[in-house]
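Apart from one protein chain that is not included, each protein chain of the complex appears where it belongs.
Chain lettering (A and B) follows the sequence in which the chains are written, and residue indices restart at 1 in each chain.
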Amino acid sequence: MARRLADLVTEFGGVLRGDGSTPIAGIATLNQAGGAELSFLANTHYHRYLKHTRAAAVLLREQDAAECPVTAWVVQDPYAVFARVAQCLYPAAPFTAGIHPRAVVEPGASIDATAYVGANCYLGSEVNIGPGVYIGPGCTLSGRITVARDSRLAASVTLVGTVQVGARCLIHPGCVFGADGFGFAPDHGEWLKIPQIGAVIIGNDVEVGANTTIDRGALEDTVIHDGVKLDNQIQIGHNVQIGAHTAIAACTAVAGSTRIGARCAIGGCVGIVGHLEISDDVQITGMSMVTHSIRHPGVYSSGIPVEENAKWKRNAARYRQLDDLADRVRRLETAGTDKLHNK
Amino acid sequence: MARRLADLVTEFGGVLRGDGSTPIAGIATLNQAGGAELSFLANTHYHRYLKHTRAAAVLLREQDAAECPVTAWVVQDPYAVFARVAQCLYPAAPFTAGIHPRAVVEPGASIDATAYVGANCYLGSEVNIGPGVYIGPGCTLSGRITVARDSRLAASVTLVGTVQVGARCLIHPGCVFGADGFGFAPDHGEWLKIPQIGAVIIGNDVEVGANTTIDRGALEDTVIHDGVKLDNQIQIGHNVQIGAHTAIAACTAVAGSTRIGARCAIGGCVGIVGHLEISDDVQITGMSMVTHSIRHPGVYSSGIPVEENAKWKRNAARYRQLDDLADRVRRLETAGTDKLHNK
Partner (left out) sequence: MARRLADLVTEFGGVLRGDGSTPIAGIATLNQAGGAELSFLANTHYHRYLKHTRAAAVLLREQDAAECPVTAWVVQDPYAVFARVAQCLYPAAPFTAGIHPRAVVEPGASIDATAYVGANCYLGSEVNIGPGVYIGPGCTLSGRITVARDSRLAASVTLVGTVQVGARCLIHPGCVFGADGFGFAPDHGEWLKIPQIGAVIIGNDVEVGANTTIDRGALEDTVIHDGVKLDNQIQIGHNVQIGAHTAIAACTAVAGSTRIGARCAIGGCVGIVGHLEISDDVQITGMSMVTHSIRHPGVYSSGIPVEENAKWKRNAARYRQLDDLADRVRRLETAGTDKLHNK
């Protein structure tokens, strides 16, 4: 559904330099946009593509406007405005309310008349589905499950145990929420299972990527606060709490009972051990190993980047002698000092 | 179902200091327990919560009993006794045997009359389900699959190829057992698939967390021995063997043909390369990189914890010059020795 460019500018703000009557039907990169497509320039890395763009218009900052060969839409934050325009041009697919005849809904389940439940879904007797909710095909909700207003489970999502999903959430395929946490007591060389009886509580406006797992709490609950964004294949252990508007990239694992603050940005493949406290506004770069609490906002990192294999072998061998190397440096320093004292 | 405290003490052992007539209906943390709830103190980290607890009773060690403001249940290992009491108070949900009318069971499948098969399950013609087994909704068992007595597949579990699951196992949603291992022969810049014809053999009393994958063997079998506990999102490659009562935390990957001994404890996000031998009673801390066999019991580690980004950058840059730094220290030492010899 195309929109007049001038109307979009009126709706989302900024200043137009060029023809506002242009229809905007879609979005694309500077490099690939053409016809009725809007593009944007937010990252200087892509500046080189600006002068050759064939976009209908480009969202950009004042300092880039002079070089724009097509209609320029000047805003302070092109990426955020681009996001809003894109949401407007590409709304979530509409659906017709109802229960697919090939869904299985047990007696006792409560499903709002404005919700949709897809084929091959299973909704157990203690499931409660709110208004405007979309449950895509192949989802299994077995346990005490609540999904609030306007949330979407894309497809093949599994919710078990006790799970509350807030409003306007988007849960991607393969997610498993509410499975037992990993709790065992050692007992003479074997393991005794600790029953996991807590819930998973997901706030509003949370998005969770494909194949991510969030375990139910052991005794208390696992809590994901409003606006959290989790990427694919993330593991959230039992009793973890994640503060509002924190974003975590793919394949990161958070072990049990750790509390992460609000507005954190955590990279991919990070490992965070259990029972830690990470304060608000902490950034952690990808592949970091977090073994102690982080009590102050800031950027934190660990890990050693790749190098040529032969050099890696030498450095890794030296690393294993690092304690010895430090001792040798100390002896050299002492020897120098002794010499000084012996003068 | 509430139990009299004195009856629990009789059943599970230990000494009671206080009122044995108290009913115990549930379990909770020291911090949150109240009413008819039992709590426990096993980790000194939580000792500070003891004096304010409002639990009906607390499982603890002799040395903590004096400070307990409520009824004390004194045992040698509070965590293990807590596990047993919790299992008693929170037994696995009972089920009524039978096959859900919306399950698909192919002719030839054998399902014990005391087993349950949930909605939207698929059981192929070579599936064999033992007595007391629970197959939750949305499970797919396609191939030569055996599930032995009293095991539970929570929901959305996929077993393919040739898979044997032992007795009293608990398999969480999203697990995939029996998919092909990653076996290819290089051939002029392309890859030739090696057919994977081995099985997955899972012992008794094994628990496997959500979205964990265990590949079938290439020629021989992949074997998970009795009492092994695997957390979420673990990857077990083809032909791996894991010894009895070994526990592995989330997101760890074990590459093909590696053999891990009995009673090992392996942290999360560990990577173990293929064709290694890890002996019995080995502990490996989280995020470790295991590239060689470990032949002696003990605790093993690698990885560098997170630090402030600016410091990380400096240290990581130095790391890449480590071999050079070691050479420079050697030259300094030689210079010192030469000076000595020249005296």
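Here, contacts are C-beta pairs under 8 Å (C-beta built on N, C-alpha and C of every residue); 3 or more make two chains touch, one makes a residue touch a chain.
Fair warning: this is a prediction, and the values are worked out from it, not measured in the lab.
Trainee: Among A:T22, A:S151 or A:Q233, single out the residue that touches the unshown chain.
Mentor: A:Q233
Trainee: On chain B, where is the contact patch with the chain that was removed from view?
Mentor: Counting only chain B, the missing chain is touched by 104, 120-122, 124, 138, 140, 142, 156, 158, 160, 174, 176, 179-180, 182, 184-187, 189-195, 197, 211, 213, 215, 219-220, 233, 235, 237, 251, 253, 255, 271, 273, 275, 283-285, 288-292, 294, 298-305, 307, 311, 314-315, 317-319, 321-322, 325, 328-329, 332, 335.
Trainee: Need a quick check: the contact residues on chain A for the chain that isn't drawn.
Mentor: 27-29, 32, 45, 77, 79-80, 82-84, 86-87, 89-90, 100, 102, 118-120, 136-138, 154-156, 170, 172-174, 207, 209-211, 227, 229, 231-233, 245, 247, 249-251, 263, 268-269, 286-287, 303-309, 312-313, 316, 319-320, 322-323, 325-326, 329, 332-333, 336
To be clear about the criterion, only the chains that are shown with their structure count from here on.
Trainee: When the C-alpha atoms of chain A and chain B are each averaged to a single point, how far apart are the two points in Å?
Mentor: 25
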